[in-house]
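As you look at this complex, bear in mind that one protein chain is not there, while each of the others sits in place.
Right, chain A next:
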């Protein structure tokens, strides 16, 4: 009924081919759901988006011929997602301006060249079962993004949409990123919760609260009395995760302070808005307490838009930010102040004239792209890679060795850091205890853990390119018979079977998830 497209993008290119490190010298290509090419997209009815990152592959789907599905995302996710896509398109444009346009079939994709690739790259290019090669696509165009966004219907948190009269979907805050959500889907024969993440405590993003959870619970399980002990509940609400996250951010900040003191600069290539915002808040604190004046630059074609957007969305933020709205000096983020008094600068590109005028080192720079192949980061990395006092912060999950290969040798310090990007299995099991669903689908990689933990849950495991069939949890649909109609009912008794029956004649309507019989 619904399909969720999340993009896995992987790019490997470099102009270092001649050096013989085996990298591909080309414009990055992208891969989305492998089966996308073979699907009949006209069979998709609804696409639900959970986060800004989760919609980066959407234009690949919406531009396909015959795509008519309804796409739903939260307002914040669709806005941020759109800006991220536009930024990506911009970086590609810039790439082509530097290196010239590419033919339809780049040289590296010719068979004789592919044969020469190192084993590791071959695996990436062809996929584990060797079928992925055809899925590598050039990036969509700005027009694709525009057309795609016209098809996205955006919602507020907890705003219900009704598909086809009978299926109701509702996004509930998940607490991971601004605008990210879990989906609750109610149908006549069972209810589904799609949980991408559940974070109960977060300073910046709006979090799922108790009501939302019970909302999820009721519908996921339909058990009238979910007997949850308070211990489980408080464990789920524990602040550990959040404090750990703050510790991590503080660690990055203190490392940065050390580097700055030694005269080095800080380079943070990330596309995650939540991380940028949190880091800006922490940096502000650290810099103020150390009484240092170091300019912070956010360089991206959409930096201005992103920061303006974040300053007008109290409805999408966590308690801490909302409280700032109700304070004497209303302002959601510290960055509004920092922008005003010249501690923070936003620039669309590294070659902006204004930027060159005020550029000074040491400084702190946030810029795309995390792959280190596109955007301002490539230039800055070249500049600072030899400086042992400078610091590069990259996210865990990328192969540091591979992404840094073209920039070697590197004297610069590299800090690899994992940010909160989902729910731990332990927590998800706790959540299941509260929700008491009749059936749970876990990703295949959790199979071992779930098995060893001996969880008493009816569960199955999903993996890519596989369709699972889950039986209905409800035996039958329910019908609401209007009182006007019900008053006309006259029962006839069948003595033998001990059954009273009546003829029911009226109009059947389907409205907001309900079958109704009216006169």
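Going forward, a residue touches a chain if its C-beta (ideal position, glycine included) is under 8 Å from a C-beta of that chain, and two chains touch if they have at least 3 such contacts; residues count from 1.
Assume contacts and distances are computed from a predicted model.
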item: Name under which UniProt lists the unshown chain, selected from "DNA-directed RNA polymerase III subunit RPC6", "Vacuolar protein-sorting-associated protein 36", "Alpha-1,3-glucosyltransferase" or "Cleavage and polyadenylation specificity factor subunit 3-II"; value: "Cleavage and polyadenylation specificity factor subunit 3-II"
item: Residue, one of A:42, A:308 or A:360, that touches the chain absent here; value: A:308
item: Touch with the omitted chain, as defined above, among A:92, A:170, A:286 or A:427; value: A:170
item: Omitted-chain contact residue, chosen from A:36, A:109, A:142 or A:158; value: A:158
item: Residue numbers in chain A that touch the chain omitted from display; value: 155-160, 170, 211, 215, 304-305, 308, 311-315, 322, 325-326, 328-332, 475-483, 486, 489, 491, 494, 497-508, 510-511, 515-517
